[in-house]
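Showing just some of the chains, left in place.
By written order: A and B. Residues from 1 in each chain.
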Amino acid sequence: MQLTSRFRFSAAHRLDAVELTPVQNRELYGKCNNPHGHGHDYVLDVTVEGPPDVSGLVARRAALDTLVREAVIQKLDHRFLNKDVAEFASAVPTTENLATVIRDYLKAAWTLPAKLVRVTIAETDRNTFVWEAGK
Amino acid sequence: MQLTSRFRFSAAHRLDAVELTPVQNRELYGKCNNPHGHGHDYVLDVTVEGPPDVSGLVARRAALDTLVREAVIQKLDHRFLNKDVAEFASAVPTTENLATVIRDYLKAAWTLPAKLVRVTIAETDRNTFVWEAGK
């Protein structure tokens, strides 16, 4: 049995790789390379897996909520990712890299009996990214 | 090829485990333990799998609809789960347990050539539960 719990946060970012020239960055990232950045209302789905225990729960919802809010949302919500989040000092804050960072935040903080099996993050209503355990 | 068909039903429930004390129930289930219960507009997705036959269909939509309505929706829609549904006389009607009951209802009534592979149920727009065959 899997439980997916949804969270939302709003952040700004700019896509610009230090390894590339300005022309290459512009060509690769298009308007996402605009100098001052832009932002999104990210939708984050965290999926856990395990058998329901005697109380009929895969995970205590309050515990899961607190963990995700403290480990992820408080660090990213209403931030400029490139400037406020240490992980994006060296990595470009694409949503792919953002999914990886969120997975690492969650793994480092994980204390629930249920297994973390998937992190899904939508940047807009047109683009969604998934990290899945064991893939 | 998989086909997922969506259904909706509205039901009331209260989360309260007989094995636990009132204080433990309150601590575990929070406001879901409120004495008179509350309710949800559940969204149910039933997924079947198989090769499209010569008519280009994985399953006859009318047959699938009738099966799910008779085996599931008529038993749960506009009910108070704890009081109206026999399975929840002994089990707490968490959405995890509800997903298991729906899977069992479907398996018992299944007559389609396509395989039942997944049952997904959303309790609110923030929490979704999945049972998947073979997992």
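Quick notes on this structure:
Definition applied: contacts are C-beta pairs under 8 Å (C-beta built on N, C-alpha and C of every residue); 3 or more make two chains touch, one makes a residue touch a chain.
Keep in mind it's a predicted model, so treat the numbers as computed, not measured.
With respect to copy number, the whole complex recorded in this structure file holds 6 identical protein chains, 2 of which are shown.
Note that only the chains that are shown with their structure count from here on.
Separating the CA-averaged centres of chain A and chain B is a span of 29 Å. Against chain B, in their complex, chain A makes its touches with residues 1-6, 52, 54-58, 60-62. On chain B, the positions that touch chain A within their shared complex are 15, 17, 19-20, 28-30, 91-94, 96-97, 99-100, 125-132.
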